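Only one protein chain is missing; all other protein chains are in place.
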Amino acid sequence: SEKTPFELTIGLHNQFRYTGFSRDNDTSIDAAGNVRTIPNRNDFNVNRGRLVFSGYALDKDLGFYANIDYSTVASSSIQPLLTWISFRHSDTFTLYMGLGKVPGTWEWQQTSRYTLGADRTLATTFFRPSISAGMWGIGKLGDSLSYTVFVGNGLNTLTLRSADLDTNFVYSGLAWWEPLGDFGVGFSDQEYHQDLAIRIGHGLTQTRNDSTSSDQSGAEQTVVRLSDGTRLIEPNALAPGVTVNAFDVWLYTVHLGLKKQGYSLSSEVFMRWLRNIEGTGGAELDSLFDNGFYVQGGAFVIPKKLELFARGSAVTGNFGTGSEVAAGLNWHLFEKRSARLTLDVTDVRDSPAEQSRTGYVAGETGTLVRMQLWTFF
Amino acid sequence: SEKTPFELTIGLHNQFRYTGFSRDNDTSIDAAGNVRTIPNRNDFNVNRGRLVFSGYALDKDLGFYANIDYSTVASSSIQPLLTWISFRHSDTFTLYMGLGKVPGTWEWQQTSRYTLGADRTLATTFFRPSISAGMWGIGKLGDSLSYTVFVGNGLNTLTLRSADLDTNFVYSGLAWWEPLGDFGVGFSDQEYHQDLAIRIGHGLTQTRNDSTSSDQSGAEQTVVRLSDGTRLIEPNALAPGVTVNAFDVWLYTVHLGLKKQGYSLSSEVFMRWLRNIEGTGGAELDSLFDNGFYVQGGAFVIPKKLELFARGSAVTGNFGTGSEVAAGLNWHLFEKRSARLTLDVTDVRDSPAEQSRTGYVAGETGTLVRMQLWTFF
Partner (left out) sequence: SEKTPFELTIGLHNQFRYTGFSRDNDTSIDAAGNVRTIPNRNDFNVNRGRLVFSGYALDKDLGFYANIDYSTVASSSIQPLLTWISFRHSDTFTLYMGLGKVPGTWEWQQTSRYTLGADRTLATTFFRPSISAGMWGIGKLGDSLSYTVFVGNGLNTLTLRSADLDTNFVYSGLAWWEPLGDFGVGFSDQEYHQDLAIRIGHGLTQTRNDSTSSDQSGAEQTVVRLSDGTRLIEPNALAPGVTVNAFDVWLYTVHLGLKKQGYSLSSEVFMRWLRNIEGTGGAELDSLFDNGFYVQGGAFVIPKKLELFARGSAVTGNFGTGSEVAAGLNWHLFEKRSARLTLDVTDVRDSPAEQSRTGYVAGETGTLVRMQLWTFF
């Protein structure tokens, strides 16, 4: 009615994937001396299914969004993933309150539906923050400059409860410039830009991770890994007899993207500092620095439809280097992003990252094959 | 079509909250001698998100309702909260079958969207029953008398499975009288009653809690606490070497509400008897009696829009007294209940209650600050 503006849209996303992994070794050993089993894989999954309810209510500028995620890979088979209430002030600023993405890095901040390959890169999976409850703002300054700034509970608190949290916030921002006009979403030039489109940006993320009130290493701290995939708070990871229970994280990233006539090139560089590291027994440990990058390029051999791509990414730090090299193809069934078949083959070396959606397992070396169908509306 | 009457409505509720808690002490000791850690808090949460599917099908009197709850505070991040099929006979009686609220107390039986402050009071959180599968009836006797009666599995069986249940039912009823016309929902006079509106009511709840078939204290029994917050079935809580494994609960409550020209006053008194308490080794223990109350008042300084409120609640029993005193404000963004900003500050003393949604932790003393936005449609 005119009295109560209202609109509700229901969306459904579905990512079906076959995953095969052929390991080079049965096990690996982490920095704390633990033996990690590396499994072979040959299985089907719904990696990401989402029911999305969105719209506005009471006022056109009072938006709502609820993205309910389900899958056969995450530890919770169904969960609220992203959900917020938003107040739009102007193109310059919209305020969001809820469960949102800590922006941090480009490839992470882009939806998983628009990755170039089957999923995000190894380097992004290692460095990126994740999802947290908090407040954030998104807006544009002029025609070509966009930003998002975020304050919330921590780097990755999606599955945590208040007893698992410390009392520190995470702060994160990402800003990017599209000087030659609209770059579009994602990384592929699926739009087929006639003229060169450029995106240049950078992001900064900072948080302090304290132990919980019971002085134990906390659940909030488990997401940070060393460059060989060992969790930072694994006992003995940094020194014999010491378990890390507090540290600062600083993450700075720079990214560049190009698109033209079906060709695309994109890259991001990651720098992460772990500082003021404290451990059990009052131990004060040396700071750590890790860096990494990805570079990926795509070329449509049939415009808007069939794309070949290649990519590589690496993570380097005090505990060694992990890397991947991949090649594959995207077939857009209806010349749109919304039904995409992807096949890629990835050579993974000493994975520093582990995540159920992407399929990386910490410490693994071998060949990862993914065939998937992404559909959404 | 005319042949098959059908209507489906989708609703979305969202409660976003900042919670701060500054503890007076790091720990407290419960009746069983356990040391409880009291955490400070500084975090954002989606305390209650709900997707609500409701309507009728096949016949206008055959209603359905499914309320799927998601949050960042409950142990299950998403769960069916309230879901039923209903058959309407007349205004006098509608039968419900499903997962519903054990009515028990006024503030509990009212939706959490209509609390006076940011959430329900400490006394309600301590005494109230919760949600159970069962059958219930709701109706009106004449114009001014309303009732709800309920039979179900137990006081709080939302997250329990049949192996966790004993074979006793819970019985609960709530009846209230609105002699001067419609009192309206909730506690605030957001409706701005020109003339005095009154609500008077009372409720009775009874159940036997037996151990499970394996003779262990059961999951169904964990919800009952002593007046210092100790779980009744905590080993040694009532006597050294004894663990309670069976008891009767009787809860009687009386309530009164007043609303007029933006002013409101509401109060409820709770009386709870724990009887026929049995423990390990055949121990028979003395009955326990706990009582409590809340009183809360609100005044709109801008009619329908800005309300100031204060409230207090307390629980007293054999294991001491816990209490809270709070003050705060409600700002109704669109002069409706459906978008409400609340700020309240609560002084909590020796909390006897613990619940993730409200933010109370058993044994805590300190200052609780909550800022929240409730939106729903």
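Letters are used for the chains, namely A and B, taken in the order the chains are written, and counting of residues starts over at 1 for each.
Going forward, contacts are C-beta pairs under 8 Å (C-beta built on N, C-alpha and C of every residue); 3 or more make two chains touch, one makes a residue touch a chain.
These numbers come from a predicted model, not from an experiment.
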Out of B:102, B:133 or B:197, which residue would touch the omitted chain in the full complex?
B:133
Which listed residue, B:90, B:167 or B:194, touches the chain dropped from view?
B:167
Residues belonging to chain A that touch the chain removed from view:
10, 12, 14, 16, 19, 26, 37-46, 49, 51, 70-73, 75, 77-78, 333-334, 336, 338-339, 356, 359, 373, 375, 377
Chain B residues touching the omitted chain (full complex)
4, 6, 8, 10, 53, 57-59, 62, 64, 66, 68, 76, 78-80, 83-85, 97-99, 132-135, 152-153, 157, 159-163, 165, 167-169, 212-214
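To be clear about the criterion, only the chains that are shown with their structure count from here on.
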What rotation angle, rounded to the nearest 5 degrees, superposes the C-alpha atoms of chain A onto those of its identical copy chain B?
120
